[in-house]
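For this view, one protein chain was removed and the others were kept in their places.
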Amino acid sequence: MNEFIERNVRLSWHAAKRSYEVVIVGGGGHGLATAYYLATRHGITDVAVLERKYIGAGNTGRNTTVIRANYGIPEAVRFYQRSLDLYASLEEETGRGITHRQKGLLWLAHSETGIRAERARAELNTAFGAGTEYVGPDEIKKICPQLDMAGGGVWPILGASYHPGGATARHDRVVWTYAEGAMQRGVHIHQRTAVTGLIMDGDRVTGVETAAGPISAGAVVSAVGGHVTALASMAGLRLPIRTHPLQAFVTNRYGLGFDPIVSSSNLLFYASQTAKGEMLLGAEIDRQPSYSYRSGHHFLQSCGHRAMTLLPFLRNLRVLRQWTGVCDMSPDYSPVMGKTGVGGFYITTGWGTWGFKAIPVGGEQMAELIATGETPDLIAPFSLDRFARDRTMADRGSAGTH
Amino acid sequence: MSFHIPCPNCGARAIEEFVYGEIVVVPDSITDPDERNLDRAFIHGNPEGPTSERWFHAMGCQRWLTLRRDTRDEQIILTAR
Amino acid sequence: MPELKLFHGTRIVATPAALDTAVWPQDALALRLAPDEVFVTPAITADIVDDQHAIVAPDAGFAGAWIVPDEALEFLQRSCEWELPLERPAFAQGAVAGLPVKLWLEDDRVLFLVPAPYATDLEERMA
Partner (left out) sequence: MTNDKSLRLIVDGSLVEFFAGDNALVALLRAGLHPSQGGCLCLAGDCPHCLATVDGVSYVRTCQVAARPGMVIKRHPSDAPPPLPVGDCPGTDIIARHIYCDVVVIGMGESGRAAAAEAQRDGKDVITLDAAAGQEVIGIYPGPLVVARTRDGMADVHPHGEIVVATGAAEIHPVAPGNHLAGIVTARAATRLAVAGIDLGRVVAIGTPPEGIAVEQAAGELVRFDGVDRVEAVVMRNENGSERKIECDTVSIGLGLCPRDALLRMGNGLAVRAVGAAARTSDIPACPRAGTVCHCAGVTVDDLESVRARGFHELELVKRATLAGTGTCQGSVCLPYIRSFLADRGESLQPPFTARPVTRQLTVGEAAASSYHQATPRTALDGEHRRLGAQMERAGGWWRPWSYGDTVGEYWAVRKGVSIGDVSTLGKMLVSGPGALELLERLYPTKVATLKPGRSRYVLLLNERGYVLDDGLICRDDKTRFTLTFTSGGSSFAELWVRDWAESWRLDVRLLNQTMSLGAINVTGPLAHELLARAGVGDPPQYLHHRTATVTGILCRVFRLSFTGEVSYELHHSVADSVTLWRRLLRLGADLGIKPHGVEALLMLRLEKGHIVVGQDTDFDSTPRRINHEWAVKLDKPDFVGRQAILRTDKVPLDRQLAGLEMEGPAPAEGALIWKGSDYVGFVTSSVFSPVLGKAVMLGWLKLLEGELPAELTIVGRPARRVPTPFYDSEGSRARA
């Protein structure tokens, strides 16, 4: 008996119309959540989500499902804590299971400077509403008995910040829950519908071109991952985004027994056990920009090696599958959301390695922006024009892994 | 993703031996000095297709090389010193 | 595996043409690290290179050891992800055991050099 078979969600597909009030490009988590919140919070249901493959085919379905709010700047801590809270209540709100598990997240330090950084993270997080505490070796061992505190004699574990709110949820179920919730309220979702151009009226975006013909829209939202530079350029926008691959792998299924999410600041890997029982391991992004989904052998070797150094029980686990997604990295490791300076065109991008965590809050805030025309306070710091305003959101708490 | 980069000094080596360097191109259409600087500092061409870039062979000769690579499939088209 | 020792020599940075035409002492080993850089061991005097702006610096920044070919190749087969040159003698450089290693391959011996700060790591990884 497979408890993971989706038995509740019902997707209802519609024929495409020629015109919608809002067209959202990209049927991943952010696009679907935006549609869902437009419908549920603002009653805006004349909405189409256009997806070039199938819903969740891009980075939402490829990510490693960590949800956390232990970021490095107050603006980000507040933003992601809101997401953490929305995730925690999403099952109750929708009546659908997203396999949400609050697990706690350990961020390990291996040097004096690392200890200082994790203490500082705990201090900042706590002040802005995301519970994080500094923990010493004894507590670390209690939270995750599998850790080799000597770090294989190479990277001893000296301390950690512990973020009890750290959680995971099944990525596909998040996608389907938002898709179903939006569809139920009348939102159209069109798969296999790639956007090939933006329709401009003067300097305003008024619709999109697709292989099946043009669709006009009162507002167009780019919620694409990986191809945002090309899409934005159709509106004459140049973006501070570079797209990098991010790889991960899972082992076969084993009995549950690895409770927290563990991350190492120096070894740059992270590990958790999925609800299915697979050990899921990831590491930093590939350094070269690329749109290739091809997996590399060096990643498997290096990530496996680093993980095994702190978690020696991994040695004899068998690898099941490795895969690759692509991450749109911004220069300051923070998202880029909101108005673009081009009328009728909104953007949610720069999701780097932190996009999954932000799906609920990203969707909620984008929906509010589109519905009201006013940029909500929570996302105002993340606007595209912050680079020109010399107000970058440099966030060391988010750089490059998960 | 790992692939090999043909270093003109050392020979083909795995990408992990190198450090990536971007070649920034600011369009001529941008003429205001501040706007040119803003573009140069933050904007990325981020092309889906062939792109020119620099790689520093940190594990070998410790020199830069220039190459063209297709970001869709990682094919290397051309290398120069 | 023998203990790695510092190799005393001279680091020269000069125009490629000046290095191409320089004649090194017969007993010296000249490793061309880059078109404009050479490491000569043992140390030599400055006036060999025809470039008034050349940097000629005494250098003991590499630690190294000569290894018999069988041992060297056995180690390289598991620690070196790139193909060794076939001709001898030959100079080659790149990652070996995750470290920036320079190799001088002769018929009956192989010289391993690594920046001195990585000497301990190379010794451990060769052991």
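The chains carry the letters A, B and C, assigned in the order they are written, with residues numbered from 1 in each.
One rule holds for everything that comes next: a residue touches a chain if its C-beta (ideal position, glycine included) is under 8 Å from a C-beta of that chain, and two chains touch if they have at least 3 such contacts.
These numbers were taken from a predicted model, which means no experiment stands behind them.
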{"item": "Visible chains in contact with the missing one", "value": "A, B, C"}
{"item": "Listed residues C:Ala22, C:Val40 or C:Ala54, member touching the removed chain", "value": "C:Ala54"}
{"item": "Contacting the left-out chain in the complete assembly, out of A:Pro164, A:Pro214 or A:Gly277", "value": "A:Gly277"}
{"item": "Touch residues of chain B, complete complex, unshown partner", "value": "1-4, 14, 19, 21, 33-34, 36-38, 40-42, 54, 56, 58, 62-64, 73-75"}
{"item": "Touching residues (missing chain, whole complex) on chain A", "value": "1-2, 4-7, 9-13, 53-57, 61, 74, 110-113, 116-117, 119-121, 123-124, 127-128, 146, 148, 154-155, 172, 176, 191, 251-258, 266, 273, 276-277, 279, 293-297, 300-302, 304-309, 312-323, 331-332, 389-392, 394, 396"}
{"item": "Touching residues (missing chain, whole complex) on chain C", "value": "6, 8, 11, 13-14, 36-37, 51, 53-55, 57-61, 77-81, 83, 97-99, 115-118, 120-121, 125"}
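Everything below uses one rule, namely that only the chains that are shown with their structure count from here on.
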{"item": "Pair of chains whose C-beta contact count is the highest in the structure", "value": "A-B"}
{"item": "Chain A and chain B: spacing of chain centres that average the CA atoms, whole Å", "value": "27"}
{"item": "Whole-Å separation of chain centres (CA-atom averages), chain A against chain C", "value": "47"}
{"item": "Where chain A touches two or more other chains at once, by residue number", "value": "none"}
{"item": "Residues of chain B defined as touching chain A within the complex", "value": "1-3, 14-16, 19-20, 22, 38-39, 41-48, 51, 53, 69, 71-74"}
{"item": "Partner chain B, residues of chain A touching it in the complex", "value": "227, 229-230, 238-243, 245, 247, 286-292, 294-299, 324, 331, 387-388"}
{"item": "Chain B contact footprint on chain C (complex, rising order)", "value": "33-35, 37, 81-83, 85, 92-95, 99-100"}
